[in-house]
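Note that this complex is displayed minus one protein chain, with the remaining chains in position.
The letters A, B and C name the chains in turn, as written, and every chain counts its residues from 1.
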Amino acid sequence: MIINHPLLGPRDAAEFVYLGDAALIDRPDWQAEDAAEAFHAYGYLRDNPAGAHQELWYHEQGDRSWLVVTRDTVSHEITAVELARDVARARGRSR
Amino acid sequence: MAEYTLQAEPPLAGTEMEIAGVRLSAPADLAVVSLALPLGGESAAEEAVKDAYGLDFPGIGRSALAGDGTRLIRLAPDLVFALFTHATPDAERVVAEGLKGAVYTTDQTDVWVALALSGPNTRRALERICPVDLHPEVFGVDHAARTVMEHLGVLILRAGADDYLLLSASSSARSFLHAVEVSLRNIA
Amino acid sequence: MSQIHRIKGGLIDRSTEISFTFNGKAMRGHPGDTLASALLANGQRLVGRSFKYHRPRGIFTAGSEEPNALVELRKGAAQEPNTRTTVAELFDGLSARSQNHRGSLEFDLMAVTDLLSPFLSAGFYYKTFMWPRAFWEKLYEPAIRASAGLGRLSMEEDPDTYDKGYLHCDLLVIGAGPAGLMAARTAARAGARVIVADEDFVLGGRLNAETLEVDGAAGADWAAGVVAELAAMANVRLMPRSTVYGAYDHGVYGVLERCTDHLASSGGKPRQVLWRVYSRHAVLAAGATERPIAFGNNDRPGVMLAGAVRAYANRWGVAPGRRVAVFTNSDDGWRTAADLAAKGVEVPAVIDTRDAPAVCDVPGARHMRGAAVMDTKGRKGLRQITLTDGQMIDVDCLAVSGGWNPNVHLTCHQRGRPAWRDDLAAFVPGHDLPPGMVVAGAANGAMTLAAALREGRVVAERLGYADKSDLPRAEDEPRDCAPVWHVPQSRARAWLDLQNDVTVKDVKQAHQEGFRAVEHLKRYTTLGMATDQGKTANIPALAIMADCTGRTIPETGTTIFRPPYTPVPIGALAGRARGREFRPYRLTPSHRWAEANGATFVEVGNWLRAQWFAREGEQGWRDSVDREVLMTRGSVGICDVTTLGKIDIQGRDAGEFLNRVYCNGFATLAVGRVRYGLMLREDGIAYDDGTTARLGEHHYVMTTTTANAVTVFRRLEFARQCLWPDLDVHLISTTDGWAQFAVAGPNARNLLRKVVDESHDLSNEAFPFMACGEVTVCDGMPARLFRISFSGELAYEVAVPARYGNAMMGVLMEAGREFDAVPYGTEALGVMRIEKGHAAGNELNGQTTAHNLGMGRMVSRKKDCIGNVLSQRPEMLREDAVKLVGFRPVDRATGLIAGSHFIGQGDAATMENDQGWMSSVAYSPSLGHSIGLGFLKRGDARMGEILRAVSPVHGREMEVEVVSAHFIDPDGERLRG
């Protein structure tokens, strides 16, 4: 597979390490009422779609950036690659 | 108290060979210092770098050569490597002083070992281990990339039409040299 | 034997004769021959035996689809089983042996299975060999395995080397036949970066096997001209002997280049190179494969595909027989007849299943309209054929043409399914091609030369490459085909899969037993599972099944083509990564010193570490380790601990960041101090531990375990970029940058005072336990000093730039001589950490919690941190959870066993009674007996209790006493001293 890195251009996926669903960015609030349930869902439940999937890849043999890759889990076609840091900020994560 | 003195023993010191018309050598006294740009302080950092080295901040995956021979390589948005010839183990201090605290500096000199390859067959040899497209129209002079070769993380830099500089982890220096050397022998 | 079957013409170099042997028989051939063409030239028809019935078999095709003529090539360690004679290039001194027979090829004792064939029909083995049960492994299976299998491996290490490589192009052209060459030339002339790969050693594809003309010249000459033009272009890479074996995601193709297989010896160069080709587009121009017609005893040596017979005559100047009949259902077969006749080979008859006029004039041949071959004679080689009307014709070769199947294989490597075309009676590429791939020529169903040339140009233009020159002139040769898959009048067995001996009867029986889905058919009968993957067998078998079910062929379906297109040696897939080069070695800075000082090394991940340093007169490793421990605890020892991960952490928010990634507090760590940190995974399990030192206001250095150095860094980057993107934190690894040495023992300070420059006060007051700082050693050498202890002794870790590490080890030993300083390795390190009760990899194994490790209280509930919430799940905090405690044998003389389980006195050794396990053991020279760490239910509350530690796998058990994990200096006076 080839991942078109937003900053570096196309690179062999072998340079990357896969983590999983980009929902892992949305770490729940540890002090929330339902923190236990929220962390259980965060840590263990997955949509696991057959189709478009937003997922986290780490460019370990490259610039060490975490990427959010939108990839079809049936065709493996990649339609978007973003810096995870930008996605995290867009999802309201900060400090 | 000069009772004991320490001699430097860089892993690839003295490497020097020519195979398949490619000259392979380990540059002596190559210092590497990483520059991390503080969050929010990026522009200040870029200014400091301009002042210190008198050149524009390179783009990501590009490098630039300063008047004093220092080569700046932009590896990531907030990370730059400064490569320069410097024998004593104080490279980080030297760089830090020049940048007046505008960046976070870390000495990387001993983290890496370097191999320089030059000669028209170099690209043909690197085809055997380098997944990155080194075609001149794609990977021109001053381009740099981090990738993986024979299970080793490698930073590859194109210093000239037929000149490349490869950096890899110092602990695996022997395997790194082996990988590059075999590539040359296999096309000889 | 001389080359009695040579005829005029061909692309071989007759000026040179080369010799080779087959089953020890000396034969001769010419450069340009394949082993198959040379065998035929020498009149060798019987070449091998079939898989199941051990039937005599000859050469059936002229390409990589060959099912029959497989041999063991070369001798000794280089022996290469199952090698297709049809693609093996002849070289001087080549040696080949037939395979899969007991006794000689001519008199194979296993041929008896053929007589039993009525009882060995499809799937017979699923219905018997069940009684008595024990007989399967002992009797039935060994017998089956011995008769199955094909060639033999030498069982010696592959003597050749292999290499890999990476190529990038705009256009990968797969197949250098007319369509491929046209596509390549068009794109190349337009300036594209083009790679042309073809499995053959001569580019040109069928043009080299036909008498067709292009632009008024012989097709082969035209091809040579185009190849010459392409070879001269800098933007083109021609790759003969290169098989594109797989189409992978995003335009990545696997290509196997055979570099030295056509030479007697590889001469020290890689035998083959496995290329990973990154392409923007690919043109599949892989041509087509001819298919047979099934009729009685259609498997005899001498029964061949018509296109192959033609190829041997035209390209290799070999007549596969003296009297060659042609059996065809299409115009194509007539070309074979015509070409042979033109070369003076006797063609007694052309048997055409169609009741139609002759396609062309074939001198001396009778034209049998609407006829078919229903049986053959000739045990070890064809002698006679019998037609459906009962006529018998003496022949020694029968050229069979059942039509052609486009080579759609690579179009199916991803999601594509081929589509049926009635006019061709064949599958052509479907719509769902691998992205970036286009198909041209026969592979796309363009079955004539003119059409192939046209399509080659058109697909290149469709990809945006223009070439204004005129299309080469060529004819559209006749190609009408009226499919006939099976001659129903045949009474004898009619073969479909020649190698696996699958007959028409087997397919009918599979249908009868309900195995009607194509995959069921394949798996039940083994159809198409041989080394040729059914390239010639699948479609005819599919047709038979369709016939049985009354469905059409497309309704019946097609089996899925999977990589590789043709088999790829495992050695090539592995490349250089074998033996000691399987993975890189990481060496510690003091490696050379250790080598020179009697170290035994051990693999720790990719690292090589000194395990112990043997001294003169020591009997075994235990002597050395015990000495290293005792001398360290008695005076001072030195250990290279560089392999521990080191991460340089800087930034205004570095402290806050650490506070969130460690489960214990870091907010209060002062500059110049070190703190032990425990890291959890988000699931609350203990993950990694180490110390982090604060060197400056915004500057920390974290150490990780050796094993987790890489993954901890990865997780920290995740936290930094994905969880808290606006913290000002920067990470960079310095693991390899600093040579770090543990200096441990009562004399550690005294030793270091001789090395650390005087300006630095090392007194306990100025530099107490858990202090750290940047110092200088040996007169100004920048260094880092940490007052931390893994051994439990007064200890420091001192770090210098790695290139000075080897010298530093020597200096430390030199300075330590007056204290009898010893170097110690990982074994002594391990013993001392067990004596001290420190958890390591065996305890932090990814299954244990801080609660299990007795560090539950470290998990701060006052702050957020990775793993905090999930670590509080009820069953993780059970009061009967296992706890890390120490153990000693009741009988001090016995040695404990790591991995033994704890069972209560008088309880049976069952899982129900399992109370925990021994995780680490060591002989403690300090205590004079074996000690262990282990996890025991409620262990912390059971001090002094006696249990059984059982290790049934050793057939042993022993009584152990539960004790504190801190065997040495439980109050930590030494390390604070």
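By definition in this document, contacts are C-beta pairs under 8 Å (C-beta built on N, C-alpha and C of every residue); 3 or more make two chains touch, one makes a residue touch a chain.
The rule we apply is simple: contacts and distances are computed from a predicted model.
The chain that is not shown carries the UniProt protein name "Sarcosine oxidase subunit beta", picked from "Autoinducer 2 import system permease protein LsrC", "phosphoenolpyruvate--glycerone phosphotransferase", "Sugar ABC transporter ATP-binding protein" or "Sarcosine oxidase subunit beta".
The chain not shown here makes contact, within the complete complex, with A, C. Note on the undisplayed chain: of the listed residues C:23, C:391, C:414 or C:860, the one touching it is C:414.
Contact with the undisplayed chain is limited, among C:153, C:466 or C:941, to C:153. Contacts to the hidden chain, counted on subunit A, fall at residues 1, 12-14, 18-21, 36-37, 40-41, 43-50, 53, 55, 71, 73-76. Within the complete assembly, residues 51, 78-82, 118-119, 121, 124-131, 133, 136-137, 141, 144-146, 148-158, 160, 162, 164, 246, 248-249, 252, 254, 274, 276, 413-415, 505, 509, 512-515, 517, 519-520, 523-524, 526, 529-531, 533, 562-564, 567-571, 573-575, 577-583, 585, 602-604, 681-685, 687, 841-842, 845-847, 870, 873-877, 897-901, 909-911, 913-914, 917-920, 950-954 of subunit C touch the chain that is not shown.
Here is the rule we use: only the chains that are shown with their structure count from here on.
Note: centroid distance subunit B to subunit C, computed from Cα atoms, is 33 Å.
Mean C-alpha positions place subunit A and subunit C at a centre distance of 28 Å. Contact of a single residue of subunit B with at least two other chains is seen at positions 79, 131-132. Along subunit C, residues 276, 278, 726-727 each make contact with two or more other chains. Note for the complex: subunit A touches subunit C at residues 1-2, 10, 12, 17, 19, 24-25, 27-28, 30-31, 35-36, 39-40, 42-43, 56, 58, 60, 64-66, 74-78, 83-85, 88-89, 93-95. Residue ranges of subunit C in contact with subunit A, taken from their complex: 248-252, 276, 278, 414-415, 435, 653, 682-683, 710, 714, 717-718, 721-727, 864, 868-870, 872-873.
Taken together, the subunit C residues at the contact with subunit B in this complex read 163-168, 193, 269-270, 273, 276, 278, 576-577, 581, 583-588, 592, 606-607, 642, 648, 650-652, 698-699, 726-728, 730, 732-739, 754-755, 757-758, 777-779, 781-782, 800-808, 811, 814-815.
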